[in-house]
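Complex shown without one protein chain; remaining protein chains in place.
Labels run A and B following the written order; every chain starts at residue 1.
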Amino acid sequence: MLNLGLRFPELLIWSPLIAGLICFIIRQDKNSKAVALFSSFITLIISVASLLYAKDRQLSGLNDSYVWMPYLGASFNVGLDGMGHLLTFLTALSFPIIFIATYKNDYKNASSFYGLMLLSQAGLMGVFTAMDAMVFYFFWELALIPVYFLCSRWGGEKRIRATFKFFVYTFTGSLLMLVGIIYMYLQTGANPQTALADHSFAMNAFYAVRLSFPQQFWLFWLFFAAFAIKMPIFPFHTWQPDTYEQSPAAVTMVLSGIMVKMGVFAVLRWLVPFMPAAVEKYRMLVIGLSVFGMIYASLLAIKQDDLKRLVAYSSIAHIGLMCAAIFSSYAVGIQGVMIQMFSHGINIIGLWIVIDLVEKQTGVRKISQLGGIAHKAPILTIMLVVIALANIALPLTNAFVGEFMMFNGLFKFNVWYAAIAGVSVILAAVYTLNMVQKVFYGETNSLTAIIKEIAWNEKLALGFIVVLVFLVGVFPQPIFNLTKDAVAFIAGEGK
Amino acid sequence: MNNVLQIVWLIPALPLLGFLINGLGRKQLSKTFSGIIGSGVVLGSFLISLYAFFSVKGGNTHVAHYFNFINIESLKIGFDFQVDQLSSLFLLIITGVGFLIHVYSTSYMHEEERKDFAKYFSFLNLFVFSMLLLVMGANYVIMFIGWEGVGLCSYLLIGFWFKNTQYNNAAKKAFIMNRIGDLGFLLAVFWLISKLGTVNFGIQGHPESGEGILTTLYTKLSSFDITCITLLFFVGATGKSAQIPLYTWLPDAMAGPTPVSALIHAATMVTAGIYMIARSNILYTLAPVTQTVVAITGLATAILAATIALKQNDIKKVLAYSTVSQLGYMFLGLGVGAYTGAVFHVMTHAFFKALLFLGAGSVIHAMGGEQDMRNMGGLKKYMNTTHITFLLGCLAIAGMPPFSGFFSKDEILAAAFQKNPLYWGVGVLTAFMTAFYMFRLYAMTFTGKFRGTHEQEQHLHESPAAITIPLMVLALLAVVGGWIGIPEIFMHGGHRLEAFLEPVFAGSNEYVKAHAPVKELSHTTEYALMAVSVIGAFMALLYAWNKFSKYEKTGVEEKGIGKILANKWYVDEIYDAVIVKPLHSLASFFNNVMEKKAIDGFVDGVGKAVNYGSRQVRLLQSGHVGSYVLLMVIGILILFIVQLFLK
Partner (left out) sequence: MEIKYYIGVAVALFCIGIIGVLTRRNAIIIFMCIEVMLNAVNLLLVAFSKMHALTAVGKATPSVVSDAQLFVFFIMVVAAAEVAVGLAIIVMMYRNVHSVDVNFLNRLKN
């Protein structure tokens, strides 16, 4: 078992990658759907097995190292720590849910659609397991590029514009990060002038680099820009509502459920531990931006009439809190971020499933045009209400634990920031309940009169999410145990 | 004692079970069955609560630890329940009154469709569950779970008839205003965590360690900390217990079914704030500034709500404002340090206010949904039981001896007089108004002649037994409930409640005795105060009875101050103009200007600049070979020059 245990991170990457390629090769729409679903279950099983068998939850940096580009000092080095376990598990868990929930959606060229989806999953797995900056960057892009194609081919009316915006935003960020990575890389080894092969992209080598203060101060922004765009936090967020609005449902779920966590994850792994001084120095500014962004996005969410845009802004507000909690550098806050990454992923996928259902049946997403769905589809409504309550962090739902701890961390850092950020909790109640009321309560109208109760597959997906919402909400301890060491490392380094 | 710990978890678990059964089986279960399940589980909880109550009578405190909710290095929060005198008293009120209201509901909600009926009971059970969590939690986080849970149930039940937009708005308003308070609560919890490192109640109000607690608190918390924490907790309480400035949701919450108003918005949930402050009494005792704020807020709320209640015509609105006003009394009690008095008033208020709401529900039921008192009148002919029980309730709330309201109100007023005679003056004035509007309500509803339509008159009938029996039980309690707290001057050792609750407030009492002893009132003063309040209230009562027995519909609009009162001092309108509208404008500004023009404008601007720039550069590509060659030569020359100067 031990040998297998070491190979889990690789298996997690290979399984979706190969399945994705198979999808491309077979070019049969129906079978590719089955292949995708099947492979996503395989990945889930691998992920569960890795949770059960992986003994070592510390990042050792010695797992599976293949020399990849010896002349550059890059090696294919992947591994899992507690945070990696959690996020790969989230990724592995989300894809089956997404595939099940959208099982009845028919996409043109389904084989390419599912192929790209699986490639993107492979990319995500790679990002969460990478222990080498080159590998990390490679998978970072691998996760993004399929999404670009998915949006631009299967998206809504204004998909080209939205996708272009998305691409330019994220690519700008990625390139800045690449510059940062190369700079970091040159700092490894004996001195910057030695031959390339003496430098290393390995994460541990990066951690070992002790940057001078001025170096940190500008390097910080290179990395931060990339991650801030990805998360996104104010004012780098405007790609998000547009992209979410235009992407096909399944892609939006991947984007908001998991891909957004890439940004948060990257800050935790590839930014905070390198540059303690810069984190210290820019902390006020970054937390200020995040907190302002929370209020800003919440207010915008109140004003949105489009369901997808509403959820997009609500997501920005939640991510703002995560970012603020990370930069406040208290273990309790970072622990909150860990659990919230997982919870937020699950919850927001649930919201998208509901929105997709509503849109598929009525053809509209405008809140002002909907109403009274609760009469026609009570089960859907119950599911939605539970997920919506989780979205506003009601106690005993999963998001409460995370938000409680993140606010706690933020409070320890600064009382006023916590108080202001807290206002967004109230605003969250305003827009979420408003949405629930206008869409699901009230009288039915001609558009919503035709709505039918949800089908088995959607019931399954949503039911599973609802169970998770309560399970994590009542017994969060396993997640704390899993991520304890990672948190201690980050909080220790971040001080 | 260990037996208690073994079964205490059943108290909240039973209603949760009821919630699950009714919620999941709402399509299959018959109405009778869901009614029995719904009420039965609460009865079960009540019986266990009784057991728990007797087990703590000797002054014990039980803390049961179940599992770790959050357990990380810097923060440990257990899923713990605590049963002591205070919580067991609340347990009895919640499950006891709750059970009666459940029974009442089986009849009151009988016209609902089957699945809505089951849904109603499942929500009601969920509420009881959350409320029990709230009072049983052994730390602030578990309390907060219940605290938000009851808010959620209140939201669900106010908006129970969710087809109606207005009801939904009321539900949303309640939830959001509660959330504003909850933020204060949360911040206070964080403050405690960051200074004390724990949120367990154990650190305060624990009987055995007495002064030891104070030293811990003093070493870890500055007086500024204590003041801020208590103020923040109080913000939470103003939300949940409908005090200024967050009280406006409660009258709107009357949109829900009447038993819900009785259970949630009169007897139990709205008293959560009082419970929480009584639970944290030692912190409040240590923060005189906060105490003053609490007392003044309570007093202001009491009189403001009382003035509004004078002019309301909706039977439930009058009761709602009266609830707000009575809650104000309780906060006055807390603010002047009369914790027992406040808890006492919570209890008596639960009895008589639940009674009044249920009585009002019976009336509304008989009137076919009519809630406007101007269309009622003379109902005592038709509904005898309701009438008698309602009258008893009115007498109790008006503070007539020997009904329960007299004792609790008197205790608070006496304590207020000790602190500051002005408090007492305002309090007594409020008491007069209470007597006045309650008997206005009574007279307009039950005396005089019937003013409704003919059909309604045909329909009038006494309600069935499931409604009248709870009324009778509550009426009995409303009459005798005060006798467990008879003041010392009437009967030595008569205040059994005080003796019972003594361990909970021991720390505070000791502190007060040591640091700021209050002069005992002379018996003459005490009698005089009592006489003033009783006689005044009695006069107000008689005046209202006389005046409104002869009430006729005039159709004349109110003028002057009457109009302002009828429109609730325009507080809702003011909030709308001062808070809601500006927020919306700010949101619009962000949406239209900041987001679209500034940020997206910048992003698009970069794109446009690149486009524009490339269009300009493109002009260089004229296609003339000559100009290309010229450029080439110039380029070479520049390179030469650069080379020359750089070397």
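In the analysis below, a residue touches a chain if its C-beta (ideal position, glycine included) is under 8 Å from a C-beta of that chain, and two chains touch if they have at least 3 such contacts.
Keep in mind the model is a prediction, meaning the values are calculated, not measured.
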item	value
Touch partners, limited to displayed chains, of the chain removed from view	B
Residue of B:24, B:518, B:574 or B:633 in touch with the missing chain, whole complex considered	B:633
Residue touching the undisplayed chain, where the options are B:384, B:585 or B:622	B:622
For subunit B, the residues touching the chain missing from this view	621-626, 629-630, 633
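Just so we're on the same page, only the chains that are shown with their structure count from here on.
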item	value
Subunit A and subunit B, separation of their C-alpha mean positions in angstrom	38
Residues of subunit B touching subunit A in the complex	67-75, 115, 141, 144-145, 147-149, 152, 155, 159, 162-163, 165, 168-169, 171-172, 175-176, 179-180, 182-183, 186-187, 190-191, 193-194, 583-584, 586-588, 590-591, 594-595, 599-600, 603, 607
Complex interface listing, subunit A residues touching subunit B	165, 168-169, 235, 238, 296, 299-300, 302-304, 330-332, 335, 372, 374-375, 378, 389, 394-396, 400-401, 404-405, 407-408, 411-412, 415, 418-419, 422-423, 425-426, 429-430, 433-434, 437, 441-443, 474-477, 480, 484, 487-488
